[in-house]
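The block underneath contains the structure these notes are about, expressed in structure tokens.
Excluded from the complex is one protein chain; the other protein chains are retained at their positions.
So that you can tell them apart, the chains are marked A and B in the order they are listed, and the count of residues begins at 1 in each.
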Amino acid sequence: MLKHKVLSIIGVVALIAVMSVLPFFVREYYVEILIIFLINIILAVSYRLIATTGDWTLCHVILMGAGAYASALMAKYFGWPFWMTAPLAGATVGLVGLGIVYPMLRTVGFGFFITSLAVGEFIRLSWIKFHNPFGGPRGMINIPEVGIIGSIDFYEAIPYYFMTLVITLVCLLILYRIDRSRIGKAFKSIYEDSVLAESIGINVGRYRSFAFVIGSFFAGIAGALLAHRLGAIDPHIFGLDEMVYLLVWVIVGGSTTFAGPIIGVAVMTILFEWTRPLMEWRPLFFGVILIGFLIFMPGGLESLVPKFTRLFGNRKASQARAEEPAGAKKSVV
Amino acid sequence: MEHDVKFISAIGGNPADATHPFLTKKKVFYATLISTDIMPDRPYLIGGGDVTPRIDMLRPLYHKINNPELKRWAVTSQDDTIGLTCQAWEVGAAMAEGWDIVYDKHFSGETEDFAPVVTAILATKPDVVSLNLTYPTYVTLIIEQLYLQGFKGIISANYIDTESVMQKVPIEYMADRKCANSFPLFDDPWWGEPSWQHEFIKEWNTKYGPGAPGDVHRKITGIDWDHVIMLKVWAHGAQLAGSFDPDEILKALRAAPSIPTILGPGVMYGKDMWGIDNMVSPPIPIAEVKADCKCKRIQAHLKFEQWFESRKDMIIKVVKEKGQYFDQRK
Partner (left out) sequence: MELTTFVQTIANSVISGSIYATVAVGLALAFGVMQMANHAHGEFFMLGAYVVYVFYALGGMPFPLAVLMAIPTIAALGLLTERLIFRPTRGNVLAGFMATAGLTWILQVLAGRIWGLGFMKMIPTPYMGSATIAGAQIGLQRILIVPAAVILLGLLWFFLHRVRLGKGLRACAQDPDAAALQGISINKMTALAMGIAGAYAGVAGALMAPIHAVTPYMGRDLLITAFIIVIVGGMASIEGAVLAAFILGFIHTFVTTIFDATSAVMVGVAFMAFILIVKPTGLMGRVKA
């Protein structure tokens, strides 16, 4: 068990090291892609947190949009700097989440799914309808960028990338701690057997809300990062298509482990860029991938990891993993 | 970035907003179809190949001249960048020409069923229904509803694709309603024979017409040439300047007394409209649908600048009231 932990930590440190030097070896275009990649990781991991209770939503991308709009509005009209607008955007979206979760809690499973879609659409349409303050169908432009702090110009890709990297790591750390804590375990117990959970004193409704609000908070942070990088937001980039892409990442990567969604984002981002020359066919490929995974590999890519380590890894490590309670391996989908 | 691009020809709108800081920094020309993208802080963004919104300002003039007894003008378009700005300019121009604006709203881009929209428009009993720069798909559906709900006045728009509308509406109805619009056909006898325009159409048909190597299975539409016009202007500018440097090209174009375009000789204009002379302004043709050829035929070819100079104060006042002037978009 200890060896497993040490290996994991070494792995994570190595990954961070790679991510830290990568931008210096690739063209500027790819640094921008990496920034978006990190933002998507925050999005995917926060989505998965909500999903650990068994609640799969269709409004997460829109919540990111809400964060983008919130931070944009605060920066433009109050003139607040990024280090204020970002967490405030997160808080705002957390509150929005709290507000909308009430009717949604009346539903479960598939009904919950569709309700979240409808509520999300409502929010998105209000951005399109109300030119004041959201800018209507044209969205918002001239969002103050992070600007120059000290001697670093955050308009440039590489400084923004590192800032995003730090923020992403902090978010992941927090999400990881939550996932591992009693609260995280409560979430998973709701998915396993909500009646049982209720009987041992877990207020299912309250915990579902809690998961939703936390997830929303981080979606808001991701949105703030996006808004300040692009400098302009268009309501149409937070539509259902983008939401289904998020689902693809989480399904392809897997949602049982913390790292699953991260793997999913990584793999799909690479595929996304690779298939750019075949842009018209791209959604079709992704549709095939989605169907393929759901039918043939519902556990996602993360479910391959134990098989992998069993082949090449240390016998003790895989034995330790095999001793983990079987329930934890159940795919959330 | 990857390909060291010098000139981008695009539709514009929201993507133009998002990309301009980057493109300005990298000094890449961005030719947009939407003149309303032109702004003083976007020195390399040029437009004007698409005649919006100049045509939308000239149509009220055109109809007033032909039908001085009519008074009631209704206008609508989708509620996006193009619709909001171009409709503002049209309303200003119509008011300057003495029209009463009885309907001035936008329909949502999400609209699928136009029956309610047209019902609302017809409730105001207009003499002219103008569709401003409504996208062709919507135009067809709206004109269909106007036909079905019995509208008997004049229909006018930025672009009407005769072929598409004919599928839903008898050609006689279209001709009776005039269906005035720009985007002329280039084999129109108006251009004369021989002419650059006729040559262009022949060339296009050789490459993309029936039986050709790149056959696209349809006739040339009114908008196939939209991107070409800006490319030609840029090429001409590069020739005049003798270099690819964007600042040199702009200087050369602005100094030229006239720039050849497919619609006729144009000038760089637009300071009063957009804050910077980055709009190529050729004369604007206005066509009406005719039943005999089942197509549109040019009826007039109007020069914009002088007319605009005489009316601009009133028009700009209206545009500013609507919050659509170039410096009002925050």
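Here is the rule we use: contacts are C-beta pairs under 8 Å (C-beta built on N, C-alpha and C of every residue); 3 or more make two chains touch, one makes a residue touch a chain.
As the structure is a prediction and not an experimental result, all values here were calculated from the model.
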item	value
Touch partners, limited to displayed chains, of the chain removed from view	A, B
Hidden partner chain, touching residue among B:Ile65, B:Ala123 or B:Cys293	B:Ala123
Hidden partner chain, touching residue among B:Thr19, B:Thr52 or B:Thr140	B:Thr140
Residue of A:Ala66, A:Leu247, A:Met268 or A:Leu301 in touch with the missing chain, whole complex considered	A:Leu247
Absent chain, residues of chain A that touch it	56, 103, 106-111, 113-115, 117-119, 121-122, 125-126, 128-129, 240, 244, 247, 251, 280-281, 283-284, 286-291, 294-295, 298, 333
Missing-partner contacts on chain B, residue numbers	79, 105-108, 110-113, 115-117, 119-120, 123, 135-138, 140-141, 144-145, 147-150, 161, 163-164, 167-170, 217
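Here is the rule we use: only the chains that are shown with their structure count from here on.
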item	value
Centre-of-Cα separation between chain B and chain A, whole angstrom	42
In the complex with chain B, residue positions of chain A that touch it	27-29, 76, 125, 128-129, 136-139, 141-142, 230-232, 234, 236
Touching residues (chain side chain B, partner chain A) in the complex	1-2, 13-14, 17-18, 21, 79-81, 84, 108-110, 329-330
